[in-house]
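Submitted below is the structure of interest, expressed as structure tokens.
This view holds just a subset of the chains, kept in their places.
Chains here go by letter, A, B and C, matching the order in which they are written, and residues are numbered from 1 within each.
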Amino acid sequence: MQIRVVVPIIGQQWAEEAEKAYGELARPGTVVSAMAIEKGPASIETHRDEALAVPGVLFEVQKAEQQGVDAVVIDCMGDPGLEAARELVSIPVVGPAQAAMHLAAALAHRFSIITVLEQTIPVVEEQVVRYGLAGRLASVRAVNIPVLEIKGDKERVAAALVEEGLRAVREDGAHLIIPGCTGMIGLARRVQEGLAERGCPVPVIEPPWAALKLAESLVDMGLSHSKRTYPAPPDKEIVGYEFF
Amino acid sequence: MQIRVVVPIIGQQWAEEAEKAYGELARPGTVVSAMAIEKGPASIETHRDEALAVPGVLFEVQKAEQQGVDAVVIDCMGDPGLEAARELVSIPVVGPAQAAMHLAAALAHRFSIITVLEQTIPVVEEQVVRYGLAGRLASVRAVNIPVLEIKGDKERVAAALVEEGLRAVREDGAHLIIPGCTGMIGLARRVQEGLAERGCPVPVIEPPWAALKLAESLVDMGLSHSKRTYPAPPDKEIVGYEFF
Amino acid sequence: MQIRVVVPIIGQQWAEEAEKAYGELARPGTVVSAMAIEKGPASIETHRDEALAVPGVLFEVQKAEQQGVDAVVIDCMGDPGLEAARELVSIPVVGPAQAAMHLAAALAHRFSIITVLEQTIPVVEEQVVRYGLAGRLASVRAVNIPVLEIKGDKERVAAALVEEGLRAVREDGAHLIIPGCTGMIGLARRVQEGLAERGCPVPVIEPPWAALKLAESLVDMGLSHSKRTYPAPPDKEIVGYEFF
């Protein structure tokens, strides 16, 4: 099975990192390839960043289908372009936020998401409302470390996730924790152990892994998103995007 | 007061039409100027179209603030780029869907939206959920006339709006009707009269007018969107968009 | 345009104050006249007070329409008699709570209302539920200063609004503040500046102003409430109210 990870920021090194990290999580027989977008922002922290990343995501998703890939994962917790991408292709397109939140809702009474910055908390809260899971949300908290520092200092990020996770469990009633940035990939187990050592043994979901598993499962079952929800766009004049 | 209408599709003729149509609705003393985006789709009917329109919208909104305009109206019922645009500027940015829906919720028990195509019904339903007004929605219906024909045959569109409006009132319990495309501008009164003649005297909101009034009101009150909800994006490298 | 402010408490001095205060907020060309009710309570702090104010409000709203006024604003955050008044007349009748809350929901992720007394908090919470905006409410807080002292000591009220506003932003996640009593008229700007000085620059809505703008906008657009939601009451015997 071929799964394409679309990295919605510029910088081919991020694609290389993603290919390696997702590849380690894939099951035997799944081949992961990753592509970063060529035009767009260096990181996604605001609606502006997301808006400028999405055209590149659409290009990469379309290309992936043309190349015969079986499914696509968009490598960002904003699930940028998820809906538009699903209109363009028939293969499954999966977002780590949507995948992780539905998994969380199935495993625990209430979950908390630990996002990057204080200011993205309302963005995540609205996302949970949009996915229809507000009744399962305990809280959204932030580690307050900028996205571009996330990858540089994993120890500090893991420690901050444990601290905020403890508060989520003790003060907000969370029973499960979701790290809220795909740049935190590889930390879920460490955070889960850290929470257990501190007396809070709760599951910690790795959103990229949840997305990868969902993609694999959909391909196995021959299922994809509903084209009645995501109908193919009609042909029309489009200016300024060479690929449409 | 200077109000800029940003038309999120390509074609300078649409800007000219919008400038004229909005100008007729503005109150004395309000000067309306309109700009179409330079890159993007010829119409907005899907998430894909919206995604490709938003970068152009952001460019135009930013330019409007730099030119000293007092407020911006985005001329499309998808309110494309509303959230990202609010991050970029301090002047009020208003969407006709959001303006019309809140007005409808204040004037009637339940409202219906008559959109363009059957396939955009779920998109509108999710928008209502996102704006937090699902409890006030009677139904979303469609006239099933493509966007690009909307402007060409206003008689047919008005007649279809009356038909679907009657069904919305009689079958779905609507007490107020919102035409669901800004291309239907100028038809609200005619539809309201048509409904009254058919025994269903309910208010019909003109969304571009509602947006314009909201923009004027915000400027009068010295109010704008909360920068805590829409914080200014941090500086970062962005590739492929000459204006960022 | 003629707008009538109906003050739902006894005391012609309050009408004079309201006429002056609203008049300063009206746009050029809008003439504001105010009338206090002749029978009813000296202030509105409970359901009992509201119940005894409403018959007088209905009388004044009916009279306003007969006098050719274009729209009515009910000058109290309980919006007392709003629904019944809309049944009686065809001109727009607007309440400052409903106007301010819908405006808040359009400008910010979540808003807080700072009401007068601790004991009115549940009343306001139920009002937000009734208006269908519970999903947008961060909190209701109180300054704990009786209504009749509100007008006497504006400095103290403004300071208390800043204090509770800060708590609403920092502890409850509010992104916008609504002062919860029309007796606080004229303080919004000062409170907004006070919050900004304390590091919390969020919009503060002036509910009477929001109501006035909504009334002006509805008259401009030729819109009013739906008579399907607020049908004219049938003729019937009514005893003890000389005006019905």
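Everything below uses one rule, namely that contacts are C-beta pairs under 8 Å (C-beta built on N, C-alpha and C of every residue); 3 or more make two chains touch, one makes a residue touch a chain.
Keep in mind it's a predicted model, so treat the numbers as computed, not measured.
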Homomeric assembly size (copies in this file), of which only 3 appear in place: 6
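One rule holds in what follows: only the chains that are shown with their structure count from here on.
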Same-site or different-site touching of chain B by its copy chain C, using the half cut: same
Inter-chain centre distance, chain A versus chain C - centres from mean C-alpha coordinates, in Å: 44
Cα-centroid distance, chain B relative to chain C, in whole angstrom: 28
Where chain A touches two or more other chains, by residue: 122, 126, 129
Residues of chain C that touch chain B when the two form their complex: 27, 98-99, 102-103, 105-109, 131-133, 135-136, 169, 175-176, 189, 201-203, 205-206, 209-210, 213-214, 216-217, 220-229
Complex contacts: residues of chain B adjacent to chain A: 10, 38-43, 45-52, 54-56, 58, 81, 83-84, 86-88, 119, 122, 126, 129-130, 146, 148, 228-231, 233-234, 236-241, 244
Parts of chain A lying in touch with chain C, wherever the complex brings them together: 121-122, 125-126, 129, 134
